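Only one protein chain is missing; all other protein chains are in place.
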């Protein structure tokens, strides 16, 4: 087999669009068929798809992407307040502002790599979060959160004589199933864009950076503009998600920027499979599902569920399972996080591929680092060559040499 | 002038906490090469050691006093902490000193927790990329704090310092400084000194330091570096834990205090220079003091909001000017 063909990609996109369109039907049997929840799947899916363009392709782990989500939300609410209740100006404002912020943060953070990069992005995001609560209160309205008011000016709406009590898109209210389909359409568009980026020379260059950044220079590439572009693009995706979040719930609070929110998008991406096309969306779905469904369970429901057990046993079972649902769903989340990183570094996508026996899985050295894990069951590589052991040994030798080289270079 | 002294003093105890956490973080990183995002959770676990110990001490025995009755006529129930019942006035003193005394309990507990974490989880991640280490320890941190939340609830649980330290020292007319903060500063300096002495003066420490420089060579010398590193990780957990114990009277512990401190401690470690122990201590105190200064009203009037972001701002500037941090070495964590 060769590169995935253009046809396969189009089929993947169409399949994806069909699944989104049939979302209400598909998710009802597992108890997730609410527009609000599915909307969340879609919005955070966009966030994760964007994050994956940075982390999945380049391997640069940003711990501050929530900042862009938050800025997108604030920008959207301001657009609802000052310009129009329509979604379009809000989206434009959010994406632009998030992109600008990403440009500034990325410009500085990308001067360093590895853990330093992670910490720098984390520091910037915390700075934004703290500022939203303090100095920037006039813009963010601090802890109360920024909300849309009836008597806001809305200059564009005033000029056109348009009145809408809620955010809307060309007259369509972004609530209920309409709201879901609007967000779903944006998700499909984002997914299509991510396919295009994955298959472009740009995407290949990003994967090359992840594979061997040192070689980039000797091949004639300047890595930093590529990384910065990826960073800005993923920041814009986050801004887009932020504006949709604000449209469905027109109250922007700073907690969307907290570093736990940044951690969540990392989790969603790796859970699904970093560097794969579908993985981030799957991971998002799973986590948002856990959050909404599992956290709703309480002790009575559990007792009812285990009613068939004898009294003593039932109590023990309810107590134990109670740890993991309801208030304790985050515990489940943490355990899941660890389990995925330990046992399935390639995320769910790798699990699916392994289950289907679609390919010989080479030993995974790092999270989501192989181009053969593209899309559901698509193979890029026919088979691993037999000389795997030799290649490993080679790599070891090369690493040692590299270490020596480094030592030799050090003055 | 007084205000400046006061801010320096205020910064010192906070800086002490930063330095202690950063020290443990650096120890684990320098020896094991592991970026431990669960280190803040260890600090939190230490704080909850103090809570547990206090709870254990104040378990009450309920007795019915036949000579007295409640206003409603039923016999009066008298509750006495069993420690007090057993030891009398000494029991009272014991309870009063529960925070410092719980260090005795925290040390073996934290050592055990540290060793279990290292053997059970971290050691499988030595050869994995730093991103994987960050992610798995991040997951561990969530698990640890959720467990604590399950047992102790989400609200902070206030702990009090021993009675005689609960007052403040009137240094000058304007400078009032709580005794416990002085104790905390002295304590953190003592722990820092102990860790350095341990590393500088003992053979064990010498091997560990050698291992931090060049792990392979030390391994080639036939020294079982793995076991020592396990103990070092336990030690790092102990340092974080006791820092947490002693911090409880200053800020009432809750389940997510570790996360709050972790972000700052990582910034401290990076500013100090990844892998440099003196760097961690220096940066800890430096950032603690800077933060105190930034929260002065005069400074805040000049640059609004500076107190909230000063640490991150300093981190950004330092990383751009001195990419390896204040005392960092070349080649650490740069792949």
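Per-chain numbering from 1; labels A and B assigned in written order.
In this text, contacts are C-beta pairs under 8 Å (C-beta built on N, C-alpha and C of every residue); 3 or more make two chains touch, one makes a residue touch a chain.
Keep in mind that, in the parts below, contacts and distances are computed from a predicted model.
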Absent chain [UniProt protein name; select from "Chemotaxis protein CheA", "Glycolate oxidase", "ABC transporter ATP-binding protein" or "LLM class flavin-dependent oxidoreductase"]: "ABC transporter ATP-binding protein"
Missing chain: touched chains present in the view: A
Touching residue (missing chain; options A:210, A:256 or A:288): A:210
Options A:29, A:220, A:312 or A:357, residue touching the unrepresented chain: A:220
Positions on chain A contacted by the hidden chain, ascending: 1-3, 5-6, 193, 196-197, 199-202, 204-205, 207-208, 210-212, 214-222, 225-226, 229, 233, 362, 369-372, 380-382, 384-385, 387-388, 390-391, 394-395, 397-398, 401-402, 408-409, 411
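Here is the rule we use: only the chains that are shown with their structure count from here on.
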Inter-centroid spacing, chain B versus chain A (mean Cα positions, whole Å): 33
Complex contacts: residues of chain B adjacent to chain A: 35, 121, 124, 128-132, 134-136, 138-143, 146-147, 149-150, 259, 263, 266-267, 270, 274, 304-305, 307-309, 312-313, 315-316, 319-320, 323, 330-331, 333-335
In the complex with chain B, residue positions of chain A that touch it: 59, 61, 108, 111-116, 118-120, 122-124, 126-127, 130-131, 133-136, 259-260, 263, 266-267, 270, 323, 327-328, 330-331, 333-338, 341-342, 345, 365-367, 406, 410
